[in-house]
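Take a look at the structure set out below.
This part shows chain A:
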Amino acid sequence: MPLLKVEGLSKSFGGLQAVSGVSFQVAEGEILGLIGPNGSGKTTVLNLITGFLQPNAGAIWFCDENVVNLPRHQICRRGIARTFQLTKPFLNITALENVLVGRMYGRQPAPSRKAAEEESLALLERVGLGDKAHSLVKDLSLMQRKKVELARALAAKPKLLLLDEIMAGLNPAEVDDAMHLIREIRSWNITLIVVEHIVKAILGLCDRVVVLNMGEKIAEGAPQEIVHDPHVIEVYLGKVYA
Partner candidate 1 sequence: MLNVENINVGYKDLQVLWGVSFQVNQGELVALIGPNGAGKTTTLKAIMGLRRPWSGAIYFEGCNLCKAPAHKMAELGIAMVPEGGRVFTGLTVLENLELGAFPPHARKHMAQTLEEMYQLFPRLAERKFQRAGTLSGGERQMLAIARALMSRPKLLMLDEPSFGLAPLLVDRIFAKIQEINQAGMTILLVEQNVRAALELAHRSYVIQNGRIVGTGTSEELLSFEFVRSAYLG
Partner candidate 2 sequence: PATEAPAPTQPPTQAPTQAPTQAPTQAPTQAPAKPAPEAIEIGASIPLTGKYGSLGVQVKAGYELAVQTINAAGGVYVKEFDKKIPIRLTIYDDESDPTKAVSKLESLNTEQKVVAYLGGAASDMHAATVPIAEKNKVPYCGVSFALWKIHQQGYKYLFSPFPKSPTQAEDTFKILNASIPEGQRPTKVAIFQETTDWGIELGGLWKENAAKYGYEIVDYETYAPRSENFSDMILRAKAAGAEALLAVPNQPDGIAMVKQMSEIGWTPKFMLLIRAPENPAWSEALGPLGDFVTIFPGWHYKMKWPGVEELVKKHQEAYGRPPDVLVGPAYACVEVVADAIQRAGTLDRDAIRDAMAATDLPMSMIGPIKFREDGTGIVLNPMVQWQKGQIEVVWPPEHKSADLAYPATPFDQR
């Protein structure tokens, strides 16, 4: 049984068909890559899954429950957490408190504030922000904010985590660290959907890749197959990688 099953998902904005008839599945424990040119609808798919947008057509099955039309907070409590491509941190509170929100709500709220704080702090340490735990988030840089968002989403104890370009803006060495972290997250029994443009990361991380173009799924398969798919090369990669 797949953890997540997306069927015939469509979404249009006015005249623009941003997502059309996309279907795919994610098995428990998998890391699924979602790639495609800019504006191909990746973020829109994530928004649909998390209830930020309502689809025009299609169904989203999570643990055998159709989560379309569920309010966002309910979706989270079912076990789906996410980060935002354009970050949306809680600016006027500290990094730690940001993570605390995830820890005290989410799928499995912490039993006590004290426990929540300890766990949150540990998560911040893990993403490399231990020293900034008590800084207000508005004083953090973009990258640091992304890390806060990642820790915050993890704190919600999701079964499925959606990451939207968390590696954009990292240099190659930092990308390696991030990949390491994502693998570790998987080892905590968290299934992931990763949206990235960094081919190295996609290749190194994903079990399977879904490619979107102009809102439609144009390819699906193992990363190595994908990078050799001529259509994918034509619209997205530009050249053969790996």
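To be clear about the criterion, a residue touches a chain if its C-beta (ideal position, glycine included) is under 8 Å from a C-beta of that chain, and two chains touch if they have at least 3 such contacts; residues count from 1.
Candidates were picked such that all candidates are chains of the complex that A comes from, given by their letters.
What you see is a predicted model, and the numbers here were worked out from it, not measured in a lab.
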Among 1 or 2, touch partner of chain A in the complex = 1
Ask   = Which bits of chain A are touching candidate 1 when the two form their complex?
value = 13, 36-40, 43, 85-86, 139, 141-144, 165, 168-176, 197, 199, 235-239, 241
